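Sharing a structure below in structure tokens format, with a few things to ask.
The complex appears here without one of its protein chains, the remainder shown in place.
== subunit A ==
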Amino acid sequence: MEDYPEELRTPPVSLACIVGCPELHQTISGFLHAEQPPINTLALPDFSKISLLARKQRDPLAPPQPAAGIFKRDWLLKHRTRVPAVAAALFRSDHVTGDPAQWLQVCTDLENLKSVLHGRNTRLVVVIVQTQVSDALSEDLMIALRKRAEIDAKHLIVFVQNDSSELRQSLNRLASLFSELCMTYYREEGRRIRIRVEKKTFTSTELNIRYCFKVAVYAEFRKDWAEALRYYEDGYRALREMTGTTTRLPPIQRLVEIKAVAEQLHFKISTLLLHGGKVVEAITWFHKHVTSYKQLVGVVEVAFLHWDWFSRQFLVFAELLETSSAAIPATLSHFGTSDNPLTEWEFQPAYYYQLAANYLREKRYSLDNLLSTSDLARKVAGVPESVIPALYLGQSARLFEEGDTVAVLPLSDAEYISYALAEAERYQDAYEIIALFRKAYESFNRRGAPRMACFCSSRMAKEYYAAEDYSNAKQLFESVAGLYRQEGWATVLWESLGYLRECSRKLGSAKEFVGYSLEMAALPILTDEGPEATESRRDYCPAGPATISRRVAIQEEVFALVTNAQTPEAEAGGESNLLLTKDLPLCLNIDLTSPLRIVLLASVAFHDQTVKPNSPTLITVSLLSQLALPVEIDLLEVQFNQPTCNFRIVDSQKDISTAAFILDDQDVRLETALLKLLPNKWLRLTYEIKSGQSGKLECSSIVAKIRKNLMISCQAESPATMEDLPMWKFEDRVESFPIKDRGLSFSGQKVIQVEEPEPQVDLILNSLGPALVGETFIVPVSIHSKGHEVHFGELKINLVDARGGLLMSPREAEPFDSHHVELVSISGTPEEEESQADIDNIRKIQHSFGVVSVPVLREGQSWSCNLEIKWHRPKSVMLYVSLGYSPSSDEATLQRINVHRSLQIEGKIPVIISHRFMAPFRREPLLLSKIKSLTISDQKESLAWNESSTLIVTARNSTEVPLRLTSMSIKLEGESDDKNFCSVHQIGGGISPENALLVPGEDFKGLFSVKPEIDCPKLGLGTVYVSWVRDSKRGENQHTIATRQRLPDINVEKPPLVVSMECPPHAILGIPFSFYVKIRNSTSLLQEIKYSLGDSQNFVLSGPHNHAAFVLPKTEHLISYKLVPLSSGPQQLPRITVASVRYSAALTLSVAAATVFVYPTEPKFGLEGSKSEVVV
């Protein structure tokens, strides 16, 4: 579009001319230009310049010439710049009113102007320039001037210069007059010519078209778009009709002219339609334009001109579409159906850019064809010199100079062809085509049409390739190939790869050349249709059409290349082949995402998931190739992450000696097999493999060496995670599996776990039964080497609650150590004792975790240590001990072997301590709290103040081991102070060597006398300490362990009444004895007592059965009975019940307290007369 002249591209603007008073020109022209609609100004500084406006003189008597063309090339420009619609003569008022000479000058100037404008319809305006309003001319002068100029009164206006508001007014006046006159002018001009069109008073079609064009242009001047459009279309139609009729010019040039005119008319129509927002109409019009001219190719020699022109139509329309703001109407829908035959893309400039590029390509092809065939013809004709564009649009002529005379001569068609060819040769179409495709590519990409963009991109790349810019071409083709690979379009991918292959050949990259070639040879192209049609060869890539025979040929070529043999095709390549050989041998790497997976796919599966070290397992290596021809692999190397496992397979049919040159490393295991890969058939190779190193054994890659110089390193894939081959997965073919075993081909892995070697070291944990709370429990750990030396040994100890709980108390406020079980220390064997200091450095012991290093042990040596664990709570604990060591001292092969042992240890309470209080025999203090709180069972033990009670502490061995007690004591809290409050003395149960041994389940009782000396509701009695040791034969060095238990607090109160009974311990049948009950009132109140005595058949008694008594404060009341026993043996005394009325409390003596033994006769031992009352 940029090639079009300015006047064609922009809408026409009215033209006015001003003459004289040059100082005002800038103001006026500026103002007019800013008007709406704008008016262009042709400013002539003085009247001498008016000849510019003059018409060309035409001999009025000459006969009308037949039209020599359709449009004059400069007609539009003339009307835009040289033929004004209005001419204004500016005169200063003082010149008009001045002396006669000046007046005369004014008159002459006017006359001249009139004569210049004679024959045109240009309107004349006279402007009187006054410096101020007061300079007004007289009426007479005005009339005289008007008469001279032969104009209407309103065409004579006054322009006031110096007053700004007046100036503005004057300018407005001028502008409105101008615009009115312009309108009139263009309307009349238009009408004048329209009449000719309507009355058909023209002699030829050319004139008809010209008139239509003129009418339309005049209408455009008036902004009458509808009329302009109508006449442009009329002109266009008339032009189309004359295609076959006119004979004015030689046929080739005739067609060129018609197309040039059509182009201009079409451009105008499209612009008007698009600016009017009629996108659909514009596109429809464009289609009509294109279809009606597409076939007008003309003779073969100038076909390129046609395609050039045709391409330009698309380009210009694309640019118009891009620059016009008109969008696709929102109401438009149903693209591509009968309701709306247009499709989405036809609204996109990219579509037209792409077509423009296509036709430009067409032009290049026809040009190339022409240049290659008609070289001779052109030389004969010779290229005419100084060819210029002729007067008429679309015509060319030769400028002929001879001496001073310059003549313009018409060209013959032959000359024209030579000229056009010479011109066309000068252009670099390739870059133009690339630019167009790039525009289309970017636009399609933005619009989200990746495939179309891809297509443009591939066309671009082809142009680069044609222009021998191989690196650009390669880059573009690579991006294109990516999409085709992804969607599996083999045929189009073939094309891109064919170009890529050639690009890499040209760029001398052997690796890429081989890669692309192999990929091509492995593409799923299975047809072999027809012979190659050479005619459409240009549509194919350099590798030819996608057929199976081409695949074969390409593979053969590559394989010949890597064996350094020459194929006929490669020889044709000539010097480029030399480039290829220099970086041989080639190594192609195929990873999981490589498109070359179709060339060679390696699937590796171990038959097992885990294996013992040094024991054999099976591995299957399966290879698949989709190449067109069978591939013979010379050597296959299977590589693992443990290089010692690598092995090689040599083709059994090949002589090993010929392959020996690659066997640089003699240590590698060598296998032989038939290594022939048939297309689409798995080659399965199963081998036994051993690994001595524990850990992961993974097959990393399979390297195939083919012929002398090709090496394909293929990343191994597990069958379980292997993806389908990208291009082949859509092919309808029999599915085969990499491994015969169906299960393995779904779940096989290229990784196997090699287990650790069997440890040849014993780790022994001993335990002496359950652990007892409080003691330092010792677990001996011993390490005995049976076959391995122990280097860098490390023993890790871990304590875990067997029930999964924490070994730590969550409560921080725990009175003593918050750990229930803790690892106290690890002690070495006695002989290691001296090096204790440095062992301690390595030792790390936490409460439940410990690490200790083990010294170097030779085979057969052993080492032991003791773990000291202390239980604070009875808990079951898992002890985990693991020994990590390496069997050799070589740090480089630091392979660690771990031995794990665990042991569950119960933590038990050694002794259960219980206690109980006993009141003195036959003496019962009344404790009020006992009466009151019958309901609360867990009430504190109550003791009477200042009364001695007996405390029995029982220690029971609750373990399964015998214990030996060493002491039992009660320690008061608060030391000496508490002595005043309570006195506790041991009164029995002393420990002697005989009773110290406590077998499991046995009790030991200690007796203590307790006498509270203070009346206190909460009195601490102290803590029981039971010291013990395990009763073991060898346990001399054992420490005694104290188990302690705090006695609960007791309630001490003053008893208001104390009842004691006195009775002899034994009686003799028939001999009376006395029985007293003493009631002591320790209150200061009078206490009423009721008592009763039941009958007994064993005794005869004297005294009241029921009675009441009053006990005076602080005194003692005595009730006495006399009894005679009637039968012998232990006998129940008659039941006596004492009740206190005040406290509603009754006392019945216990059975034990009320039992007396009756002898039948006087016993013979001399222990008589002892009192039955037990006094504490």
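Operating definition for what follows: a residue touches a chain if its C-beta (ideal position, glycine included) is under 8 Å from a C-beta of that chain, and two chains touch if they have at least 3 such contacts; residues count from 1.
Note that in this section contacts and distances are computed from a predicted model.
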Requested in this report: Pick, from "Trafficking protein particle complex subunit", "Radial spoke head protein 6 homolog A", "Checkpoint protein" or "Ribosome production factor 1", the protein name that UniProt gives for the chain of this complex that is not shown.
Outcome: "Trafficking protein particle complex subunit"
Requested in this report: Would you indicate which residue among A:455, A:559, A:863 or A:1008 is in contact with the undisplayed chain?
Outcome: A:455
**Report entry** Residue among A:688, A:731, A:758 or A:859 that touches the chain left out of view
**Finding:** A:731
Query - Contacting the left-out chain in the complete assembly, out of A:358, A:396 or A:942 - result: A:358
**Report entry** Hidden partner chain, touching residue among A:341, A:1001, A:1129 or A:1163
**Finding:** A:341
**Report entry** From A:69, A:235 or A:545, residue that would touch the chain that is not displayed
**Finding:** A:545
Query raised in the report: For subunit A, which residues reach the chain that was dropped from this view?
Result: 291, 332-338, 341, 343-346, 351, 355, 358, 444, 448-452, 455, 484, 487-492, 495, 529-530, 532-533, 535-536, 539-540, 545-546, 730-732
